[in-house]
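Reading through the C-alpha cells given below for one structure.
Below, a portion of the complex is reproduced, with chain positions unchanged.
In order of appearance the chains are A and B, and numbering begins at 1 in each one.
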Amino acid sequence: MRSDLREDSMHTFIAHASITHVSPRPPQWAWLWLLCICGSVSAQSAAPVPSLSKPDTVWVLVSACLVIFMTLPGLALFYGGLVRSKNVLSILMQTLAVFAVVAILWALYGYSLAFTEGNAFIGGLDRVLAHGLDANALAATFSKGVYIPELAFFVFQGAFACIACALVVGAFAERVKFSGVLLFTVLWFTFAYLPMAHMVWFFPGPDAFTSNAMAATATAKAGYLWARGALDFAGGTVVHINAAVAGLVGAFMVGKRIGYGREALKPHNLTQTMVGASILWVGWFGFNAGSALEANGTAALAFVNTFLATAAAVVAWTALEWLHKGKPSLLGAASGAVAGLVAITPAAGLVGLMGALAMGAITGALCLWGVGGLKRWLRADDSLDVFGVHGVGGIAGALLTGVFAAPRLGGAGLWDYVSERASPDYNLLAQLWIQLQGVLVTVALSGTVSLLAFVIVKYTVGLRVDADAEREGLDIATHGENAYAN
Amino acid sequence: MKLITAIIRPFKLDDVREALTDAGVSGITVTEVKGFGRQKGHTELYRGAEYQVDFLPKLKIECAVDNAAFDAALEAIMSAAATGKVGDGKVFVIGLEQATRIRTGEIGTDAL
C-alpha cells in the first residue's frame, strides 16, 4: 500500500512535471525577487514599475506584531506558568534571550539564507548583513503585481524564526544550562530552521509564472519541498514539527528533572498559562491569516479557521478529559487550544470551515494522547510537552491538511499560478504522500541537527546545571533573582 | 499561662475568633499551614501527570491565655471549630514560662 501510494504520487508528480506550478496557494510566504526600484529592471520587460500595496502592508505589519506578541509575552507566559516558581524567570529569560539572539541573526544572515535564491536546500548571501534591505525594497505577495515592503516581509518572517527557536526550550525546562540554550539556538537556527524555511517556502514569486514553461523554470528555482508541492500554509513543518523534534531530542539529551516521576512537579501559576494560551491564540491570527500576505478572502478564511479549529480542539480535549478522568481541567482546555492552533497552521487558508472544525477536534484528541500515553511510552521528561502538543499536533495537521484541502471536502485545492485560479485536479492520496514526505524530511533534518547540536553543547559549555542549582531553582542559581517577593 | 495551639479548618477562622473574643481572649496569632492526617486529600491532574495531594490547607491559631481563662478558651475553640467531619483538627496545649509585651515590657498575665 505504502509503495503504491508512493508510486502513485511519484507518477503524478512526473506525469505532471510540466505543471509543477500547480502549487499550494499560498503555499506559504514566498519571498520574491528583490525589486530594488533603482536596480536593474530588465530592459525587455515592459512591465509597469511594481508599486507598494498599502493595505497589504498594514496587514503584514500588524501580523508581524501579532506573531511577536505570541512569543513575548505569549509563549513566555504559557511556559512560565507551567514550571515551578523557582524556575519561572529562567524560562522567561530563555524565551526573551532566544528571541533577541535570533532576531539579530535573522538580520545578519538568516533572512538571506532562507529567502534569497540559492539551491533547493538553502538560499544565497544577497541579503547578508541586511544588504539592500532599505525602505524602498519590495517583496512580492501571492498575487501578480501586488507588492509589500520587503522589510515588512523580513520582519514577519523574522518573528516566525524567533518563535520557532523559543518553542524548543519548553522541552528541557527547569534544568538546562542557560549558555547551553543559547549555543544550541545558534546552531539549530542556522542548520535546521533556515534550511527548512528555504525548502518549504522559497519560490520565485507569482510574477515568474507567466506560462507553463516559465512556471517549470520558476519551480526549479524553488525550495525542495515547495517544488514537490507540499502544502504548508503557515508553517506547520518549518515551525512546529521542526521545533518539537528538537525539543524531544533535547529532553532525551538533557535528561530527566530531579524528582521526575516521584515528586509533584506542578505548574506554579495556571492563570499565567491561560493568559499565555490566550495570547498565543490571538497572535496566531497574525501567524496564520498574515501568511496570506494580503488582506483578501484567503486571509479571512485563514482567520476564521484559526478561530474554529481551536474552538473545536478545546471542546474535544475538555470532553475527553471529562469522560476519562472525571474532571475537565483548564490546563487541558488551554492545551487543547494550542493543539488546535498547531493543527490548523498548515491548513489555515486551504481548508473549509467544517474541515477546520474536524481538524481541530481530531488533533485535540490526538494531543491528549500525546501528553499522556505517548509521553509515557517515550519515557522522556519533555517538561512542557513540546513534542506531545507541537509534534503530535504538527504531524496530524500536516497530514490532515492533505485530506481537507481537497475541494470535495470543502478545501481550496491546489493553486495554479499560471492561470491564477485553483487547479481542477486534486489527488488526495498523492497529496497525503507529499505531506508525509514533508513531515519525514522535517523529522530527519531536525532530529539530526538537534542531536549533533546537543552533543556539541554538551562537550563545550555544558547542557545541564548541577543538582544543587537545580534544587535551589534556576532563577537564583543562574540569574540571581527571585520572581516573587512581598 | 498556657499557649493554646489549634489546627482548624480555614473557613472556621471567623467563628473561632469570635468565640475566643467572647471567652475573653484578647489576642491571637494565625498561621497558614498544610495539614496531613486522617482526612483524605484529592487528586490533581496536570496534563498527563496525576498527583495525589495529601496536604490540606489548615490554619494554625495560637493564643496565650492565663490559667483562669484557659478552660473557657479551650471550650470556645472546640465548639466553634467543630463540624463533626474528619479533618476538624486538633488543639495542643503547652505550658508557657513567660510572656512579655514588647511595647511596655509588661510581663506575665498583664502582657496578654
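Please note the rule applied: a residue touches a chain if its C-beta (ideal position, glycine included) is under 8 Å from a C-beta of that chain, and two chains touch if they have at least 3 such contacts.
Being a predicted model, the structure only gives us computed values, none of them experimental.
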Formula for the entire assembly, written in the chain labels shown: A x3, B x3
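Everything below uses one rule, namely that only the chains that are shown with their structure count from here on.
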For chain A and chain B, what's the span in angstrom between their mean Cα positions? 55
Over in the complex, which chain B residues touch chain A? Could you list them? 44-49, 51, 53
So in the complex, which bits of chain A are touching chain B? 264-267, 321, 325, 327, 329, 331-332, 335, 371-372, 375-376, 385, 388
